[in-house]
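I have placed the structure first, in the form of structure tokens, so that the comments after it can refer back to it.
Here the complex is missing one protein chain, while the rest keep their positions.
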Amino acid sequence: MVIVIQCADQIGLVAKISSLLAEERFNILSMHEHVDKTADLFFMRLEVDKQSNGSLEQKLHELLPQNAIVKVNPNPEKKVIVMVTKEYHCLADILVRNYFKTLGASVQCVIGNYTNLEDICKRFDIPFHHVIFNNASPESEKQVLDIIAGYEYDYIVLAKFMRVLSPGFVGRFPQQIINIHHSFLPAFAGANPYKQAYERGVKLIGATAHFVTDELDEGPIIAQQIISASHSLTANDMMKAGKEIETAVLAKALRMVFDDRVFIYKNKTVVLE
Amino acid sequence: MVIVIQCADQIGLVAKISSLLAEERFNILSMHEHVDKTADLFFMRLEVDKQSNGSLEQKLHELLPQNAIVKVNPNPEKKVIVMVTKEYHCLADILVRNYFKTLGASVQCVIGNYTNLEDICKRFDIPFHHVIFNNASPESEKQVLDIIAGYEYDYIVLAKFMRVLSPGFVGRFPQQIINIHHSFLPAFAGANPYKQAYERGVKLIGATAHFVTDELDEGPIIAQQIISASHSLTANDMMKAGKEIETAVLAKALRMVFDDRVFIYKNKTVVLE
Amino acid sequence: MVIVIQCADQIGLVAKISSLLAEERFNILSMHEHVDKTADLFFMRLEVDKQSNGSLEQKLHELLPQNAIVKVNPNPEKKVIVMVTKEYHCLADILVRNYFKTLGASVQCVIGNYTNLEDICKRFDIPFHHVIFNNASPESEKQVLDIIAGYEYDYIVLAKFMRVLSPGFVGRFPQQIINIHHSFLPAFAGANPYKQAYERGVKLIGATAHFVTDELDEGPIIAQQIISASHSLTANDMMKAGKEIETAVLAKALRMVFDDRVFIYKNKTVVLE
Partner (left out) sequence: MVIVIQCADQIGLVAKISSLLAEERFNILSMHEHVDKTADLFFMRLEVDKQSNGSLEQKLHELLPQNAIVKVNPNPEKKVIVMVTKEYHCLADILVRNYFKTLGASVQCVIGNYTNLEDICKRFDIPFHHVIFNNASPESEKQVLDIIAGYEYDYIVLAKFMRVLSPGFVGRFPQQIINIHHSFLPAFAGANPYKQAYERGVKLIGATAHFVTDELDEGPIIAQQIISASHSLTANDMMKAGKEIETAVLAKALRMVFDDRVFIYKNKTVVLE
């Protein structure tokens, strides 16, 4: 069973928490904690060897500073909705892991801006909804919201959904939308990052998985990775090479999020691997 | 002997050049070429097994398109001036390689904004000049220019010279000033990149070696590298961890430049490793 | 159109080849060459802008040293057979790329040691053959040979086929069988490399794609990659983490091979990327 805690820092927190768990006869299988001294915040993720009898969350709250966020056994069967445009690589990776039950969540449906990815969804028995989507168009967003309303979900994954969502849309799903951006943010935010990278002549290209907030490509970063890019790559070559790390970075970010290892504060994340 | 060529692209250039070298009885030890199709430019670096009798450069010019840049046996004994502020890591690496004759150039002198690095220069018998330097102050730059005037040099290396040079100063040394910037440019240009990186919550930090142009941190990039940076690093930890890659990236860039492997065009570089 | 050449080294080879191509009005789009001085061998891969009229291969042979290997437009529609045991990650990656026509080859069938991967093959309309396979058992190998005989193929890919093939079997497919081994070869050849790695306490774990020869895990290496592995990983965690790079390394090796970038000599490869 997983326990996650986020609260104001205090002397003796680890002692208090671990003493309570010892009293309650939980054996700690793994414990990761982090303290941000400048923000005075404490973060902890624990794995213990048995399920809670139910009162543990309450007992933890009694121990901890006010306004602590405590999750005992956070939803272990997470559900996700995936949004895509035309590129298949991130989606296919998600569908494969979903099929083999190694995603850490189950895919409820895919919403696509084109129909070219409908067939692969069908091959994996995942419902596909086609919505013609112009950037932040109210009509398109309305259609998407109607579709989403028909499903249960914990997260919405933008798996190369190359459209901008309106602040209104994003605001409905705080800390729930995860995007993969094809650059090493904050470099090359916005459109055509590979073209920007090519023109700037960088020697490395990257990919960034992040939570989506009101500000385009400015949300809390979950994972990043880069590969080298010599002068011999055109913008198009960069795009091809980049797909491999986009897939890898998004996969890693989802694993971390679905495994309750990611904490958000001050437009940043703590990732307790 | 090294030969470098940069010219407009044309069908048959490789055939022409390699035929000429075969006729002149040069054996090609290594040949690297690159064509930028969008810019229609051809770049080549050759190593051949003997010294030129002198007429080779002329013969190459006759073969090649107009305005070709051809260097046969470019200065093999390059000289450099190093500018520093307080941090020692890049300077010490350069001094050590210089002392063991593996730098690919010889250090003429060091100009420092503080005196704390004077002693290590003396230990390696390298002249040290102290100039109190405020950003782009005409007086300081004048003093630096006066010192530089007393030396021969091919390149000026800013080895953590944490001051801004004026366009007037930079303009005197086109394609001759090499800087190490402590971020993955174009992210976090300007002052305090580690603080910026910390605040943005990036998961990787980087370093960039580049030629200096009028625009701050906007010149052609020669080499870049990154290391991972988890949430557990403070801005100060990032600074410490970053020093290791700053040293490595600058060393690599200098090796490439001093070895005549770097070509500049359109605010980019081609690096024929 | 692709041209690949492997032959004894000689002064003027590049000149001869590029002159012939210029005469024949081929425009060279890319050219990569390598000379192994110790083995006195020359390797070249060219991309030119039009199809051959047919006589080019003959003309190249006339130019080049005896026994040169020359392939003009090597089979651009390669066919592969994939062999698997139980693990899905490499196979699924291959099936997805095959389906989206980005594999660079087409999968003819999958031969599996268990039936658990049959369903995903069917979902992608790929024939699946089940063969109970004990290490190098003549009966099992006979069954596999019979199945293979029913297909056209250029390569056999062992996508986590965790069984040993006999020298007799391997000998029938020289330079045609590609394996992914889950260690940084030559470290941890043979069975249970992650267990071996865990017990040795290494700080990095790797994966190696290589051609299969008579000697187990000793064939020419095509690609390798590593990820860091702290003390906190159990052998089982290493196995999980390793799957990601196994998939990536095999994908890269296949891309290189199917794109005619890999040359074999002296139990090594030259990979002209």
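By written order: A, B and C. Residues from 1 in each chain.
One rule holds in what follows: contacts are C-beta pairs under 8 Å (C-beta built on N, C-alpha and C of every residue); 3 or more make two chains touch, one makes a residue touch a chain.
Given the structure is predicted, the values throughout are model-derived calculations rather than measurements.
**Q** One chain is left out of this view; which of B:V2, B:L20, B:L63 or B:A92 touches it in the full complex?
**A** Hidden-chain contact among the options goes to B:A92.
**Q** Can you tell me which of C:Q108, C:Q224 or C:T247 touches the chain that was removed from the display?
**A** Touches the omitted chain: C:Q224.
**Q** I need the residue numbers on chain C that touch the omitted chain, in ascending order.
**A** With respect to the unshown chain, the touching residues of chain C are 34, 36-38, 184-188, 200-204, 206, 220-226, 230-232, 234, 266-271, 273.
**Q** Go through chain A and note every residue touching the omitted chain.
**A** Against the left-out chain, chain A lists 11-12, 14-15, 18-19, 21-22, 27-28, 30-31, 33, 35.
**Q** Pick out the residues on chain B that sit against the missing chain.
**A** Chain B touches the chain not shown through residues 88, 92-93, 96, 99-100, 120, 123-124, 244, 248, 251.
In the analysis below, only the chains that are shown with their structure count from here on.
**Q** Between copies chain B and chain C, are the contact residues mostly the same numbers or mostly different, with half as the line?
**A** Counting which numbers both chains contribute, over half are shared, so the two copies meet through the same residues.
**Q** So which stretches of chain A touch two or more other chains?
**A** Expected reply: no residues.
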